[in-house]
Structure formats: structure tokens, C-alpha cells
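Let me begin by presenting the structure, written as C-alpha cells, before commenting on it.
What you see is the complex with one protein chain gone and the rest in place.
Letters A, B and C mark the chains as written, and numbering starts fresh at 1 in each.
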Amino acid sequence: MLALVEQDVARIRDGAAALDRSGEFPVETFERFLDNGVMAGTVPEELGGMGVSCLSDVATVLAAVAEADASTALALHVQFSRGLTLAYDWQHGSAPVRALAERLLRGMASERFVICGAVKDHHTAVTRVTPDGRGGWLLSGRKTLVSLAPLATHFVVHTQKVVDGEPVTLAAAVLDRSAPGLTVLPEWDGLGMRASGTYGIVLDGCRVPAEDVLHRGVVGAHSDRALAGQTVSSITMLGIYAGVARAARDIAIGAAARRPAAPPAAVRGLVSDIESNLYTLQASAAAALANADELNDDLTGDLDERGRRMMVPFQCAKLAVNRLALSVVNDCLTVVGGAGYGAAHPLSRLYRDVRAGWFMQPYTYVDAVDFLSGQALGIDRDNDYMSYRVSASAAR
Amino acid sequence: MLALVEQDVARIRDGAAALDRSGEFPVETFERFLDNGVMAGTVPEELGGMGVSCLSDVATVLAAVAEADASTALALHVQFSRGLTLAYDWQHGSAPVRALAERLLRGMASERFVICGAVKDHHTAVTRVTPDGRGGWLLSGRKTLVSLAPLATHFVVHTQKVVDGEPVTLAAAVLDRSAPGLTVLPEWDGLGMRASGTYGIVLDGCRVPAEDVLHRGVVGAHSDRALAGQTVSSITMLGIYAGVARAARDIAIGAAARRPAAPPAAVRGLVSDIESNLYTLQASAAAALANADELNDDLTGDLDERGRRMMVPFQCAKLAVNRLALSVVNDCLTVVGGAGYGAAHPLSRLYRDVRAGWFMQPYTYVDAVDFLSGQALGIDRDNDYMSYRVSASAAR
Amino acid sequence: MLALVEQDVARIRDGAAALDRSGEFPVETFERFLDNGVMAGTVPEELGGMGVSCLSDVATVLAAVAEADASTALALHVQFSRGLTLAYDWQHGSAPVRALAERLLRGMASERFVICGAVKDHHTAVTRVTPDGRGGWLLSGRKTLVSLAPLATHFVVHTQKVVDGEPVTLAAAVLDRSAPGLTVLPEWDGLGMRASGTYGIVLDGCRVPAEDVLHRGVVGAHSDRALAGQTVSSITMLGIYAGVARAARDIAIGAAARRPAAPPAAVRGLVSDIESNLYTLQASAAAALANADELNDDLTGDLDERGRRMMVPFQCAKLAVNRLALSVVNDCLTVVGGAGYGAAHPLSRLYRDVRAGWFMQPYTYVDAVDFLSGQALGIDRDNDYMSYRVSASAAR
Partner (left out) sequence: MLALVEQDVARIRDGAAALDRSGEFPVETFERFLDNGVMAGTVPEELGGMGVSCLSDVATVLAAVAEADASTALALHVQFSRGLTLAYDWQHGSAPVRALAERLLRGMASERFVICGAVKDHHTAVTRVTPDGRGGWLLSGRKTLVSLAPLATHFVVHTQKVVDGEPVTLAAAVLDRSAPGLTVLPEWDGLGMRASGTYGIVLDGCRVPAEDVLHRGVVGAHSDRALAGQTVSSITMLGIYAGVARAARDIAIGAAARRPAAPPAAVRGLVSDIESNLYTLQASAAAALANADELNDDLTGDLDERGRRMMVPFQCAKLAVNRLALSVVNDCLTVVGGAGYGAAHPLSRLYRDVRAGWFMQPYTYVDAVDFLSGQALGIDRDNDYMSYRVSASAAR
């Protein structure tokens, strides 16, 4: 997969500035990824995909793409993540879950399915499924920050499931893009990650057949087993920020090395910091990815414990990666000097893109502090961010 | 002057987002500043201006503007800086220098003169004045990063003076915008400070009368007396970054205080850091400004020593202000969360604007390290950045 | 006062290493300070003292001493602090408070009174005064971290006042060192500040006459007016850490400047950071001291508001001073290299001494985060550390 992706890296890099400026989505790049099978990279081979299941490998591919354009990598991550989590569902789920997962995975491999996750509610709405009275479900609400949306053929919509007389639970409903009541809104206009195709979707009484709903746990159950799937779903994004930092490093070192005069003292200090921080960033990410890969295959022990043992190193690494990537990009800007401050200079895009990492779940910086300190100090807490978001919105 | 400026602050704030997006210059704001006398704020009262000569006061005004829009403050700084340095020339210069300064200052006060400084050569050209053979001068070259240029009526162009048989010296030539051979290029498209009207100018054999050239020292003379004027010219920019940090702080504290739930641990830690860092930033800037004000009026001692005693605290404070302002804005983004990452959110503009400070002379971060360490360790060095830039370009 | 102290600075510096090693208290230095009137430096002139009431001046004197030895400065601070707060009581207190304050201040000026504050309870005991049934009080408990204790003639013991049927209040009882039931324990053996004469005292039913008790507020009253006195009592300690940082800076710059070879890049970067950080540290401390001096003389407004307006800048500056002083000392160690790591090298003492600032009230780092974030976000909280400590110990 890395080899396939690397064929396109130069072209992606060349187009990045224009797409960043306009905020357009690189449709052509993703058409190529659909053509050459990259979009089915994490679909199991038995179902027609390339069968890359190793999280470290996925992160390596995303890093290579992100070195050229972080927005493209972020959108690609969405599809990869879907393949990884659906493959788990296909291997370990109940019969109906397996059936749904298989259908979607086969579609990704042979029918050009592009499947986005829609997690975060728009601040104006709460997304809910309710029984339609005929054994199916009705889905209404509004989602935001759905990357890769321009090409989406399906959305996996994370939602509350509200049934009279039952506690509120979490669920994920799979919707076809053509579903009546679904509107895709090109709403994103961000500081960075501008070409990631990050849109919103409005859901107005969309019908969802019973077999297209994945049922999750009770809200507020403080179940930590969900942390495993959330780790798998998101940890490969560490590769994106490694790629961003590496791109910045190469630009800065190149600029400094081309100057005819001996480098000033400050530049040597900055370059040394850049090298060490980039190394540390990559080592942290690699360690957390290796840990997740190891635990990902092992379902023998306590599943809550497994969830925590995947998430804690991920979050330790995420904090480090977020900080170090920002620090590397900043130091690179200082090395390059005023030229890097031009809107057309790639460093100015990296300076904006790199900041996205702090806001991504699981966890934002603020939530990570609660999670990591809670784990270290033995404080009970709902660690499932999909669950505590629902609780928080209910409290408002 | 502060009172006058504060009348416009709300309007400036409201328009900042649109101008940032388009990169247009806020012509209307500056027309108002021309109308109400703010643009003559630092012109001596005797010459018709408001007579604000205290650097701390000027910085306070710039901070108030920068809280609303940093680009506007940066452009306003250009005119203020011109008033401050020309007032010095008018008070302490030789007879021809006094005459030129008086003409320009009176023009600022009563003829709506807008006078930009043009310091940095475009990377493609070296700017030089040479004798025109008739007692005057010919000016050619290209300048970049000239803020406030859309409204400029005059440019003070810093240049090498090249006369056969003499060592190269520095000079500043005053050019009317209508001078034949002068072209103003709207070239700036920056990561931040997008509405500062930062253009380039091309100089193609412009004639400059003898009396419109200010003669400065020999290139490479290692004269430190020039540091005094360079401090006066630039130190009030510390106020701009204080204003940026304060604007970010108010947004973040406001957002956090409005939330109904008790603030999470990380938010309390970030808020505490923001408060302390903003305080420290402002205290550093205020101390360096007070020091500059004190020495500015005292010409009794060694002038090289005076130059160093103005520049060292300025640079100590500039390093701190640059770092702390960036840190405050970053912490504010983390407090606000993903909403602050939208291109339309004011924090996302502040995140881009705040980074400009590191590149501004005197000194960029890299040069400041050489200067401060050189002063502490007793290392001889050409501290005049206009001089060593000429030397550096000659070495290429 | 500064001139008097500077006469002894060289001798103090020479003796610092030996006292640090042994942990002995510099009795001779303080005998000299008693002889030459320094120990009455903050006693009003009308009562026979030197009448230094300006907090900035006191901090300057402490910084000069701390440059030579931080332990000595810390112990001297204790007496200065007593003079400052008793002078306030003498000027603004009720008649019995004025009488007590006058007696103690006159004793400091003419009878060599050395008056220590005893604030922190030993972890094994709660200190309480209770009525003795004859109009006086009985004081029992145990205090720790009482600096300057070897020379103390009196102790001002902060305590709970427990009277049947009344809410618990705070009080301060003045005890003569010869009081029956009082034992002074030379218990301190610290990482740093080893020569500060920091002992413990055990109180076993000590009788205190009614007129020697200062009555303070109710525990848990959330009264912020007490913050003014707590600021006055402690803010001059910022000078101690400024002195520590300056001493480290001078050692490091001296060592680097003496080396024959051109300084390596890393040394230039470190030196630049040291200069900027020391400047910033001093500017922050000076700003907070000037603010406290200004408000100290103004009792016209809301006293709770005055308390907060003194404490907030103090805490902003304290966080900055603690961080920057540690950073400066660390950078200096790196500049000096392995030689600075020897136990006999003054930098190794500074490395240990500088860390004390983080633990000093008001506030420790942990409490300062709660205070500053609480103030910024409008969160109600008991800001009086003497009060909330009592509440916390009651909760155990």
C-alpha cells in the first residue's frame, strides 16, 4: 500500500497549496485511490481488500501522505479507520453485526463504497434514533466535522438510541448517501486541514432498517472496553502529525543548508531541537502503535482492562505528538524566517494544519488530562467520549 | 490619543475578520485617523501634531488597536514610528536634517502626509543611491514588507550610498509617491497581518534631491549609537503583541466562564498560565518601554553605550513578548477548543497574527540570540541590522 | 539600608558554602544586622527603626543579600515581614492591637527583638488557643518551617481559636521565647535554604495574656481582605529568587566569558535565554511590587477588592518568578558544565535553593492555579490560605 501511495505523493504535494487556499476537496486523488485499491487498503483480503490490519503500517502510509498534504491524509484516514473497525466487527461481532460489516467491507473493496464516520453533534442539535414502529428506526439530528464527506457513499452516524421505558444507549446507524432526509452541507472553513472535505450532515427523519444499526452500550455505563475500538479507530492519526512535522523539518533543514554563510548559533540550536523533537515524536507514536497492534489481536483477558491498556499509551503519545509537532513546526518557521510567513509558503500551511491534532477525539487535550490523571490516581470516570458527550449534552 | 482611538476600536474589531480574509487594507479607518489627528499623534505639538513622545504611551495606543485588529495596529505603528524618529531628527539633527524633518512632520500634521519606511530589500535586488552628477541622487532597487503602503504619500527608503572612491555608507532617501520611476506593488499575501497594507516598491532610477537624503554611517562600522534610533523606531510594536495576547485572553476566559459545568482541571491550569503569562508579557514590555523613554531624553553620556542600554532591554523583552504571546494564544485555543479552529473565529486570526513578531527587526529571533549573547559575553559584532544586512548581501 | 547590607555581602557570600553544608545558621551575620539596625529596617522611624516601608525597596535589599546567600535572605525576610505587618497594625489597628504592635516594634528597634512567624502546623498536630478561664489563653500544638528561629526572641503563632459555643476563628498569639511550655526544635534538614535557621516549635499549654492575641476572621468566611496583609507579608520574597537567578547568571556568564575559544552555538542560545529570562523575571517582580506598594497605602475602597487586586498580580508574578528562576539556574548549570555539578560549586547550592520558591505560601503552585483560575473565571473560593488550611485539617 505504501508503494501505491508513494506514486501519488509528488502530485499531492504539488496540488496542496491550491486546495488549501480554496478549501476544495482533492476529488481526483481519491478517485485514483479508489481505482488503485488504496481505499480498500484496510479491508480484509478475504473480502477483496488489501488486508492491511497492522495499525503501525496504516500510520506509516498516512504519514507519507501527510508529508505531502495533511488534509488528504486526514480524509484517507477516515476510510482506513472504517476498514479497521468494520474488520473487527466482521471477525468478532454477533451474526447480524458480521453481516452488516461484511456487506460494507465488500462494498469498499469492489463497489467503491466510501464510508464516513459522523461522530460529533452540531451544537444546535442532538442526534437520536427512535423506533419507527415497524421494527426499524428513524434518525434525526445534525452532525459536524465529517471528513471525506464529498465522496461519501455511506455515513456511519453515531447517535443516541431513545426507546420509551429504556435507558438511553449509544448506537451507530449506517445511512446511504441517497437516503431521504439526509442533506450534506459543505460547511467547513477551518484554520487548517482545509482540503479534508470536512462537511456537516443534517438528518431529518431518515429511515434506517433494523439490520443497519449497531447497538452499543448504555450511556454513562463507565465501560472501558469501548476504549479499544476507539483506539483502533483513531490512533493511526498520530502518523498524520508525524508527517506534518517531517515535512516542516525537511523544508527548514533544506533552507538552512542552502545558505552560503555558516549557520548562526540560534539556527544550530533550533535544528538540534527539531531533530531531537521529531525523533521523540516518532518514537512515541511508534511505541503506542506497536502496543495497540499487540493488544488488538488479543481478546483473551479482561476487556475493560484491555481497553485501558490500549488507550493510556495512545493518550500519552498523543499529548507528546501534539506538543512536539507544534514545537517542530514553530522552530522550523523560525529557522526559515520571514519567507515562511507568506501565505503561499508550505510552512504557513503546516503551521495551521498541525494545530488540528489538539482538538481531535479521543481525546482533546482537556479530556486527556482528566483521563490520564484519572487512570494514574485511580479516579472512576466515564472514559467513553461518545458516552460522556451525551451525558454532558443532557445536562445542559 | 487613546481616547480618540478607542472611539474606533469597536468598528475596527467588527471589520477585522472580513479584511483578514480578503487581505484588503482598512482605508476608511485610516481616513478617520487622518481626519481626527491620530495619524499626527507623534508629531510635536509645535509642528501641529498631538505631541505624544512617550514610547510607553504610544505602545498603549497600539495595544488598544491591536486588541481589535493587529494588522491595523501594525500599519498605524509605521506612521507613529516615523513621527517619533523624525521628531528626534528635528530636535537633534544638523540644519539640513532639521529642515527635512520639519517639512515632513508639518506635512503629517496638516497635509495628510502618510510616510512609510522601506527597509528590507527584495531578495532579487540591492537598493542603492548613486550621484546623479548634478548634486542630487539616483535611487534604484526594490523593497519589500512596506506596511501602510496603500495610503503612503512618501517613502523613506533605506539604502546603500555608493560613490566611487568612497566606502559604502548607509542612507535614507525620502521619495514622493508620485516620483517617476517608483512603482507600488500590492504583493503581500501573508499567513497573518493580512490587512496591514504590506506592499513592495520598485525603484527604477528615481531622482532624489540632495536635501531629501539622510546620511548615515559607514557599512560595517560597528557603531552602536544607531541602536537608539532603531529602538525608538520599533519598540512600540511590543504593544501590538500585548494587544493580541489580551484579545485572545478575553475570548478564552469569556468562553470558559460561560460554560455551565465546573471547569475541567486542564482548563484551570491553562487559565492560570494564561493569566500569569499575560501579566509577565506586559510587565516585560512596560519595563523595556520605560527604560527606552528614560534614555531617549538623555544625550549626555556615551552615545554607543546609550544605544546598547536601550537595545539590550528591548531585546530581552522582545524575546519574552514573542514567546509569551504565542504561548498565550496557543493556550487560549486549547481552552476554546475546536470552535476556535474555524477560519472565521477571531482566535484563528490571532494564531496567525501573533507569529509575525518573531520575524520583525530589530531583531529577528536568530539575530537577537547573537546580539544578546554577544553583549553578555563581550563579543564584538556589528549590531546595526541595516549595516550587517548590507554586508551579508555583499558577501553573496 | 541597601548600603548597610552591601557592606556585608562579600562576607556573607564567602561563608555561604560552609553554612550550606553544615546547615548552621549564620548567627554572626544577624548579630551584625542587629548591631547596625538592619533588623529594624522596616520598623517605622517614629518607633526607632529605619522606616523602610516600600515593598520594592525591601525586595531590593533581599535580592542583594540573596545574591550572596539565599538562606540568609530568607531569614532576614522573616524579620522584615514582621516589621511591615506590625507597622500596618500600629497604623490601622484597634487600640489594643496598636499597643501590642508598638511594643513589639519598639522592641525590634531598641531591644534586639527578633520576631518569627509560625504559620504552618506540623503534620502531627493542630495548633489551638483556648480560654484559660482567667481572661487569658492557653496555646498548644506544634509548628514547623519557622525560619530565623535560632535568634528568635518572640514567635507570632498563627492558630485556631476554639471557644465553646462559638465558631472557630483564626488568631495570632505572640509568645516570648522563654515562655513555659515552648520548645524550639532544630529540625530542618532541607534540600536547600539550609542555613535559614528553619526550626520547629512545640507548644504545650503556653499561657498567653489577652493583650498578646491578635484576633482574625472566622474560618471559612471567604473574606478576601486578608489577602492584602498576606501579600505584604510575602511579596518581598520575590526579591530572593531574583537574587538567586542573578547570582547564577553572573557565575555562568563569567565562566563562559573566560573561556578562550569562541562560545559554541548552544552556549550563545543559553546565554540569550538567561538574559531574557532574568530580565523578564525582574520585570514581573518589579511590576507586582509596585502594584502592592500603590495599593498598600490606599484604604479608601472596598477592602476585599483591594485584597484581590494585591494578590492577583503577586501570584501572576510569583508563578513567573518561580519558573523563570528555575529555568535560569538550570541554563546556567548547562553553560558551566560538569564543574557546576560539584557539591562545593555555588551553582549546585543555587540549584537546590531556587526550588524552595514553589512551596512557599501564598501560594504554592497548586493553590495558585486554583486562585488565579478562580479569579479569572469568577469561581467563589476561600482564598485565605490560613483559613482553608484549617478547614482542610478539620476535614481529615
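Please note the rule applied: a residue touches a chain if its C-beta (ideal position, glycine included) is under 8 Å from a C-beta of that chain, and two chains touch if they have at least 3 such contacts.
Given the structure is predicted, the values throughout are model-derived calculations rather than measurements.
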| item | value |
| --- | --- |
| Option from C:42, C:71, C:373 or C:387 whose C-beta touches the chain left out | C:373 |
| Option touching the unshown chain, where B:83, B:150 or B:269 are the choices | B:269 |
| Selected residue (touches chain absent from view) among C:210, C:257 or C:392 | C:392 |
| Touch criterion as defined above, residue of A:71, A:284, A:330 or A:364 at the omitted chain | A:284 |
| Chain not shown, touching residues in chain A | 253, 256-257, 262-263, 267-269, 271-280, 282-284, 286-288, 312-313, 315-317, 319-320, 368-370, 372-379 |
| Interface with the undisplayed chain - residues on chain B | 263-269, 272 |
| Contact set of chain C toward the excluded chain (per top definition) | 145, 189-192, 194, 260-261, 264-267, 269, 326, 330, 333-335, 337-338, 341-345, 348, 351-352, 355-356, 358-359, 364-370, 373, 392, 395-396 |
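Criterion: only the chains that are shown with their structure count from here on.
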| item | value |
| --- | --- |
| Shared interface numbering between chain C and chain B [over half = same, under half = different] | same |
| Whole-Å gap separating chain A and chain B, where each centre is the average of the chain's CA atoms | 42 |
| CA centroid of chain B to CA centroid of chain C, Å | 42 |
| Chain B, residues touching no fewer than two other chains | 267, 269, 368-370, 373 |
